[in-house]
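Only one protein chain is missing from this complex, and each of the others stays in its spot.
Which chain is which? They are A and B, in the order written, and residues in each are numbered from 1.
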Amino acid sequence: MTITSIRRPIRAAAALALSLSLGLAVTACGAGNESDAGDNGDAVTLDGGGSTAQAKAQGAWRAAYQDDSGNTVNYEEVGSGTGRENFNSGAYVFAGSDSYLNDDEGELSAAKERCNGEDPIEVPAYVSPIAVAFNLPGIDSLNMSAETIADIFNGTITTWDDKAIAAENDGVDLPSTDIAVIHRSDDSGTTGNFTDYLYQASNGAWATESDGVWPEDLTNGQGLEGTSGVIGGVTDTEGAIGYADESAVGDLGVVSIKVGDTYQAPEPAAAAKALAASTRVEGRPDVDMAIDVERTLTDAGTYPLLLTSYLIACQHYDDAATADAVKSYLAYVVSTEGQQSAADEAGSAPLDSKLQQEAAGIVDKIAAS
Amino acid sequence: MSATTASLTHARLPRWAPVLVAVMALAVAGLPAMLRGWGPVAWVVLAVVLFLVGLPGWSLVVENRRAATDRLMTGLIWAAFGCAVMPLLWLVYVVVSTGAEAINADFLSYSMRGVIGDEQGGVYHALIGTVLITLAATVISVPIGVLTAIYLVEYGAKSRLARWITFLVDVMTGIPSIVAGLFALALVVLVFGPAFRMGLGGSIALSLLMVPTVVRSSEEMFRLVPMDLREAAYALGVPKWRTILKVVVPTSIGGVITGVVLAISRVIGETAPLLVVAGATDGVNFNLFDGRMTTLPVFIFSQYSLSTPAGYERAWGGALVLIVIVMVLNLIARGLGKLLAPPKN
Partner (left out) sequence: MTSPSTGTLSPPEAERNDKPLSRRGDRVFAGLARAAGITIMVALAAVFVFLFAEGRSGLSAAEATYRPASDFLRYIGPLVVSTILAACIALLVAVPFAVAIALFISHYAPRSIATPVAYVIDLLAAVPSVVFGLWGGRYLAQFLQPAHVWLSEHLGFLPFFGSPPSPNGRSLFTAGIVLAIMILPIVTAISREVFAQTPRLHEEAALALGATRWEMIRYAVFPYARSGMVSGVMLGLGRALGETMAVAMVLATSPAVTLNIIGTAAPATIASNIALNYKEATPSRQSLLIATGLVLFAVTFLINFVARWVVGRNERKQARA
């Protein structure tokens, strides 16, 4: 045993060296699609993150911006809460958030502190209609008022051929299938906006105030993880109904919601119009475009069930190169071009021209301190 | 184990008995299956039950109770094996068949930098990230884990410290991965400031998850090394530490390596901690000590979250790549194990 054991470590070392060098051979070169020409020495890396709803749009923005500028932009889809926290701690230079900063837990003050006492910039960057999607074979579209939707999701209406649904859908042959309610199981901006819509627009049919977490007393539904989870669950379950970002619903049937006297399908343009018609949060500085979406709009052609996701940044950064990069990136995001590219890739609603110009004006103020 | 028969030989079922019973069970189960229109699953289940009753029953009549028990257990083990392998094969099939569509040379050599929508993207950056971060985690946790196991088996004996370590290692297996990630992040932030992110932070989080597996599996392997081997070495005057390195470790090296590979497999697919502490980026980063690194699971998760056809395709492709990496790792480990194990006499 002793004789062989002397030789063994040598063989082991050789094997280890071989496997290591194989590994290194693989790792020693850059990716096929990354050009080395981009490394011009003064390239900047911007670290940001937050809202998962924005992720797809951020993908499109970053791709175009990185190609154009040679800078690198990282966007971590860690969720709005973590995004805001990381912005406030200084880990991110910009953050994406599905809700505007508020001072309920001192987040707005913390953001101000992070920006050396100046008001943080908040601009809407990603606006998207939330679709109420369902799975009934042969039915592509149904009309519902906010009240009906609230009654379905709170378990008052339990079958598809219920009178309330039938009354709004003349001529549609509704099956007697049980309704399976599917909602998000994670804390999300989508749920927050959806419950806000129901609470405000359903004339009291929805009892609990808006929150990112599904209300406790409603145990009739199934909570599934993320947009993909909800869409997957609805797709797999006949008779199911759920809500998700409009761009994700695919072939599922979608509900047209009652706005005024007409029914409006979830279309990006209608969502953008609803946002433009909404009022600003009071008492905010000029650089802060926090908007409370008006859920009870009655103007035809608006779709008030929508999600607004903001970009949060500082007005001034210590480092000139960083300030330039943040400014040029955010400027691209809120430009008509950037908004259009998000619309093409992520199905979002380009900002209404007035809001877009205002946002561009705010972003233009970013500078080195 | 009391003897039941006095004669040295007793009646045995013919060698073809299991086959005969299996065929009959399938046939008999086919009858109600056809009549009542059951699916193939119900048919096979019924056939297996019939087989498990039929063969031991026959054996009980012809042979004896002990033989019948043996046949029942053999049947059960084969059935359990079949039953458990089915979902596993199904899963592998789903991953391979859906993932294979995404795989091509560009997928493996491209990163996601500058990729919009359906354009050709790739996993190269994530591949690098996964390999480096996991390698670093292995380098951290294997020495600690194996040395701890040596302490527990060879030095600690039944000391109070050793008992505590064993117990705490068990508790450690239950740390949710995301907590490990948050902990590693807190550590990195404490040392380097809030904006700092590095791949090594991910390795620290993964090490926390790897250590228990490494300790537990190597501990068991060391315990199984026969005492005689150690005593023979001591008798020859070999010091204890050399005995451990030259006798105990080589004898159990196969099992230890299996444990290490299992530990790697356990963590290589972790998503949450790595997203938290190692971050995400579209480009390639070779530096473990500075900057964000994307790993394959994070890549898979973010592509899946996009909920687009291209995203799903890349996600499954990434999963397939990950499994292939582990397969290669397994092969290397097995080779190493063979190379290092003492020759069988």
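We take it that a contact is a pair of C-beta atoms (placed from the backbone, for glycine too) under 8 Å apart; a residue touches a chain by one contact, two chains touch by 3 or more.
Only a predicted model underlies this, so the values are computations on that prediction, with no experimental measurement involved.
**Student:** With respect to the chain omitted from the figure, which of B:125, B:197 or B:216 is a touching residue?
**Tutor:** In the complete complex, the chain left out is touched by residue B:216.
**Student:** Would you indicate which residue among B:22, B:62 or B:95 is in contact with the undisplayed chain?
**Tutor:** Within the whole complex, the residue contacting the unshown chain is B:95.
**Student:** Out of B:100, B:161 or B:195, which is the one that touches the chain we can't see?
**Tutor:** Only one of B:100, B:161 or B:195 touches the chain omitted from view, namely B:161.
**Student:** One chain is left out of this view; which of A:79, A:304 or A:350 touches it in the full complex?
**Tutor:** A:79
**Student:** Taking the full complex into account, find the residue in B:11, B:27, B:100 or B:147 that is in contact with the omitted chain.
**Tutor:** With B:11, B:27, B:100 or B:147 as choices, the missing chain is touched by B:147.
**Student:** Can you name the residues of subunit A that touch the chain not displayed here?
**Tutor:** 52, 78-82, 85, 98, 104-105, 107, 178, 180, 182, 185-189, 211-219, 221-226, 229, 232-233, 236-237, 239-240
**Student:** Where does subunit B touch the missing chain, residue by residue?
**Tutor:** 1, 3, 66-67, 69-70, 73-74, 76-78, 80-81, 83-85, 87-92, 94-95, 143-148, 150-158, 161-162, 164-165, 167-180, 182-183, 186-187, 208, 211-213, 215-217, 219-221, 223-228, 230, 234, 239-242, 244, 254-255, 258-259, 261-262, 264-266, 268-272, 296-297, 300-301, 304, 315, 319, 322-323, 325-327, 330
Definition applied: only the chains that are shown with their structure count from here on.
**Student:** Nearest whole angstrom, what separates the Cα centre of subunit A from the Cα centre of subunit B?
**Tutor:** A distance of 36 Å separates the two centres.
**Student:** Quick one: which bits of subunit A touch subunit B in the complex? Just the residue numbers, please.
**Tutor:** 1-2, 4-5, 8, 11-12, 15-16, 19, 23, 26-27, 30-34, 45, 47, 49, 52, 55-56, 59-60, 62-64, 66-67, 72, 74-78, 82, 86, 89-92, 226-228, 231, 245, 248, 341, 344-345
**Student:** Please name which positions on subunit B make contact with subunit A in the complex.
**Tutor:** 106, 109-111, 113-117, 120, 122, 124-125, 128, 131-132, 135, 189, 193-195, 197, 246-247, 250, 275-276, 279-284, 286, 291-292, 302, 304-308, 332, 335-336, 339-340, 342-343
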